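Note that one protein chain of the assembly has been removed; the remaining protein chains are unaltered in position.
Here is subunit A:
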């Protein structure tokens, strides 16, 4: 019970807030404060300023990115829910939909890696089950500094442990993702978590408050003082004082999440809910305001009814808390008892905290008094929008004449293959994913480590393929090309696993949008992604923007992360990158050019980042994907591997690791051997096929207008590569695998001797 104990927290008066510009500490500008006064027709009080400032933060309002996000194609024949809800939804047949979204938790991870990363997972799971969907898989995309710094090792180790802890306890398999290391993420790591769920069409939920007089029900953990202003913290650059913002990071309770998940899905199953939304960023503020805005209604809440963890919390604290594992529900009047029965079974705290109203206002009471009264539309739809200035950065122009290929042509392929396989961006990520339960729910057909993960659709012969992709180096060198490549590569990955790409979710991790060069990167990348999505018919059904990823003025590599989901029509089509049979013919699809700007080879040999990234021809990309999928569906492909980081040489090596199979490869090329083998030219795939089928597959691929040449066969336990008649690589698969597998554990344990 909360007694009428008066709060000891001193809150400044509206006049003082204005006179001393106190709103600036909450990230609100003078112009925005004036707008608030205009909206209210009076000075806002402390609670109201807090509410406006979080709702108008970039994290909640997308005020800097909104004009760009409108360019994304968001429609398609199978789109059931586009951006705007907890997560997007796509039709997958049999009255089922796949619901998925990716979201960042970058800044929390930078200051408190375990909880920061863990709560990122928690938030995205709630986004998916708030749609009524059963979460079936998690993925994550991580970017950290290089592991030679003890602090980075600490951040990385703890973030992985946090992700593992949360997902493992809730019991959702973490089936895939990617990890890259670059010094430009050293102070500002990226943790993007993606969740995929399944729902029947008629069970799809919305975060909407409708039906005047209907009760608004709070369920889940009680509200504490953690995470206050988390959304604001996420929308500013990290600085010297960021460590002190640890209280802006929430603490997660995955056990509570599991109970909440089961209880909410039980309510969905019973068909009781009108609206349901996660209290994520900006907590009770954002969930209530958005639900009312979507319903064209208002909400009145009595904050004394909100379950609280501590005594004496102020309305400001209650409204801005980002305590985890909380949901807001709207149900039909009279059905409260049915809801309570389910919530009691799962031992979940719940309370009726308010009612839906017809006046379009968010009105809050506390201790019997009205403490905030705000028109809902001014928080959501009428939030400010900024059209930021763009400027092409100098480095981009300078790079036009850089030719990284020249310095790389003479490299000895055998030597650099070892270096590349042992480089952290190519090396096995088993150290990471063996900490994630990737098999719980027993639907995981392709486990982490292949191009895409595959999760079976229970009760059908179909499966979902899913992956995340995003290459910050390419995007830095050419944001438009890099953005398009992120989409194309993600699509290619799911195609190589036997799926038709369906759609994407994206997380745009960029620097400060108020810097014209930074905003140019963002705008160009969105342009490239949009173009690729349109071309490949993979609409964007949701996502998240994380700007201000800068520390002391230095930005991260611009990193859009694409989460792609594809549909596999039959279990028979599931394909992995692993060579399966000696004697199988190797086919190289696509054209190889001297394209090594931003490549792993450049990184490993010179440590530079220069030139232009590989070019992407979307027409060819689409044909390639159609060709590969056709061959797979005809049952003629034993393995398929997308050529990406490290090019053909890495693809050949990686394909052999699982089954210890080597290859004999003969190549004819006008390029220098190192350039051909490590080129990262786009729209290329390596297939292994039954020799009996090789000719038929070649014809099939050629009929799609894609170059396809036999380059050798799966053989023995050595990787042997000849270029123009010269043996350039001859290594045992075991030796290469040892380098590839040992690199990450070794980097994480630098003092160890074993």
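Operating definition for what follows: contacts are C-beta pairs under 8 Å (C-beta built on N, C-alpha and C of every residue); 3 or more make two chains touch, one makes a residue touch a chain; residues count from 1.
As a convention for this text, contacts and distances are computed from a predicted model.
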Practice prompt. Assign the chain not included in the display its UniProt protein name, restricting the answer to "Cytochrome c oxidase subunit 1", "Sugar ABC transporter substrate-binding protein", "Acyl dehydratase" or "Phosphoribosylformylglycinamidine synthase subunit PurQ".
Written response: "Phosphoribosylformylglycinamidine synthase subunit PurQ"
Worksheet item: Per the definition of touch given earlier, which of A:48, A:437, A:451 or A:584 contacts the omitted chain?
Response: A:437
Response to the item:
Cross-chain touch to the chain not pictured, restricted to A:68, A:234, A:574 or A:637, is A:574
Worksheet item: Of the residues A:258, A:403, A:580 or A:623, which one touches the chain left out of the display?
Response: A:258
Discussion item. Considering the whole complex, not just the chains shown, which residues of subunit A touch the missing one?
Written reply: 161, 164-165, 168-171, 253-256, 258-259, 346-347, 433-442, 444-445, 447, 456, 571, 574
